[in-house]
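Missing here is one protein chain; the remaining ones are kept as they sit in the complex.
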Amino acid sequence: MAPALAWLTALMVVPCGLVLALAFFRRGIYGGIEYTFTLENFGLAFDPLYAGIFLNSARIAGTATLIAVVIGYAAAYAIAAAPRRLQPVFLFFAVLPFWSNYLIRTYAWIVLLNREGLLTQLLRWFGYHGEPPSLLYTEGAVITGLVYNYLPFVILACYAPLARLNPELGEASRDLGASAMTTFRRVTLPLTLPGIAAGAVFVFVLSIGNFVTPALLGGGRFQMIGNLVYDQFLTANDWPFGAALSMALIAIMMLLLTVQAMAAERASGRARTAEGDAADG
Amino acid sequence: MAERTHAGRRPLWLVLALVYGFLYIPIAVLVALSFNEGGLPTVWSGFSLKWYGSLAANKEILSAALNTLIVALVSTAIATLLGTLLALGIEMRRRHGRALEALIFAPMIIPDIVLAIALLSFFSMLNVTMGLHTIVLAHVVFNLAFVCSVVRARLKSFDWSIVEASSDLGASAITTFRRVTLPVLLPAVIAGALLAFTLSVDEFIIAYFTAGAGRASTTLPMQIYSMIRFGITPEINALATIVMAVSIAALTLSQRLNRTVAP
Partner (left out) sequence: MTAPRHLWKLHAFVLGAALASAAPAAAQSLVISNWDGYMAPDAMDAFKTATGVSGELVVHATNEEIMGKLIASGGKGYDVVFVSSPFAEVLNNLGLAEPIDHAKVPNLANLYPEATTLSYDSGNTFSVPYTWGTTGLCYRSDLVAPAPTSWNDLLAPSDAIKGKTTMLATDRWLLAAGQLAKGYSVNETDPAKMAEVKDLLISAKGTLLAYDDTTFYSKLVSGEAVLVQAWDGWCNYGIGENADIKYVIPKEGSDLWLDTMVVMKASENKDAAFQFINFMLDAKNHAWAAENILYKVPNKAAMDSLQATLAEQYPNMGMPVGELVKFELLRDVGESQRDYSRIVSEIKAAQ
């Protein structure tokens, strides 16, 4: 455990600590740092504009997470149920698309969702002759892009617990008379919850910091937290304010994650009891 | 998980068909565009192989692709090792502080621009020579956290009694790890490694800031993002198509080898 911690401390805690400490100072006239202590950046960070952007980002990221988790879990479940020797193949093909480049995948979506794009042409082929639906540059397009790009991560995260689920538990549950749905709800789901939780965290944190998808698929019409932090550091050259925003963001996310971790612990604790009961029974 | 009965199988295959359809439709578009005569990413103007030709001659893209591969492989290897050990270390303790949890989640939460600038300033302060190795160092930071997360998820339902049984039976710690723990963890470790590799291969911001200044440390995402000012040419689509084709070929080959070798 030690080497990992040492790495993280040296290469994350220290450097980020130094940059985040800048939150207590002020941006110089030309974008340098003026070393006068101030708390104004934090006050500004909680301004309604930025709070609104954060809530909006969380909403979009949350929706994407929900959709991705449902689809990803279903896919992981199906993969784990497939013949054992095919499972690595399925996983491989799940991540293969993401060894291409993010930008061209996004451009491919633009081609699909364009007003005169492939999807519209498909609709026309089926006889639809109205105004082309505006699919691109909408929130839906952004969410689709986010779900698409982070789906494989959910699949990978959910697959591990599902793959090693003891089949006897399912059999025992059915032997005891529980329906397939109940078995799933009371045995499978709780035991694989840590995987779901991990996948959900991945999608949420990756989505909320994403700034390429809202820019390209959202047509710049949506400002997400990722854009905001990026702008402060690079466009406004205001490292102190960027640092303050980041600290606020990190604090809130840490809170959410702690809550989620506690909930997961409680759920898997209950599951372990269920597992113990089923094994005894 | 035991293979399902016939009755349960069909809906599962349907799920897989739908999900993989969703995943691969844009890929089909992407591949099709690599044969686009014109250079515009969103307008089709005819069939042509010219982009594959110009790709073969494009030294910058090819060397960037090689750099990306090196960075991804090395950082994945290191991160998988460290992340797995970290996950084991944490789950083996009865209780661990909130601070430790926070530390492990931090690389995922910190906005990548912050990590990017922080590392560059830090390396600069220490007068470290920048290059591919600094990108690797940076990528391990977040890859580590993702691997750890995936492995921990598996460990939460791990039956520690078999480890105890193994040492009760006289096996050393290393043997126990090799013969008992690792085989059980293997799917999670592989999943984590795949995750780390995928993240690293397509990562731009941190790579850009922690790379040295020079062709030798330009990665593919850096090269591609820079093309955005004058338009991404279908050369990139051609490259992506080739990458996927090669990967599929490698997989097919390894499957075939496994079949001949395995009993």
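Brief remarks follow.
The letters A and B name the chains in turn, as written, and every chain counts its residues from 1.
Note that in this section a contact is a pair of C-beta atoms (placed from the backbone, for glycine too) under 8 Å apart; a residue touches a chain by one contact, two chains touch by 3 or more.
Source: prediction; values computed, not measured.
Here one chain is not drawn; of A:Ala23, A:Ile53, A:Ala81 or A:Leu249, the residue touching it is A:Ile53. Here the missing chain is touched by one residue of B:Arg10, B:Arg178 or B:Arg256, and it is B:Arg178. Only one of the listed residues, B:Leu14, B:Ala56, B:Ile228 or B:Val246, touches the absent chain: B:Ile228. For the chain left out of this panel, the touching residue among B:Leu120, B:Leu155, B:Leu195 or B:Ala238 is B:Leu120.
Contacts to the hidden chain, counted on chain A, fall at residues 27, 29-32, 49-50, 52-53, 56, 107, 110, 114-116, 134, 136-137, 215, 219-223, 227-228, 231-238, 241.
On the side of chain B, the interface with the absent chain consists of residues 38, 40-43, 60, 70-71, 73-74, 77-78, 81, 113, 117, 120-121, 123-124, 130-133, 136, 174, 177-178, 182, 186, 208-209, 212-218, 222-223, 225-231, using the contact rule stated above.
Convention: only the chains that are shown with their structure count from here on.
Averaging C-alpha coordinates per chain places the centre of chain A 16 Å away from that of chain B. Of all the residues in chain B, the ones that touch chain A in their complex are 1-4, 8-9, 12-13, 15-16, 19-20, 22-27, 29-30, 33, 41-42, 82-83, 85-86, 88-90, 98, 101-115, 117-119, 121-122, 137-138, 140-141, 144, 146, 148-154, 156-157, 184, 187-188, 190-192, 194-195, 197-198, 201-202, 204, 220-221, 224-225, 228, 232, 236-237, 239-240, 243-244, 247-248, 251, 255.
Taken in their complex, chain A has these residues touching chain B: 1-5, 7-9, 11-16, 18-20, 71, 74-75, 77-84, 88-105, 107-112, 114, 117-118, 148, 151-153, 156-157, 159-165, 167, 170-171, 180, 191-192, 194-195, 197-198, 201-202, 205-206, 209, 225-226, 229-230, 233-234, 239, 242-243, 246, 249-250, 253-254, 257-258, 261, 264, 268, 271-272, 275.
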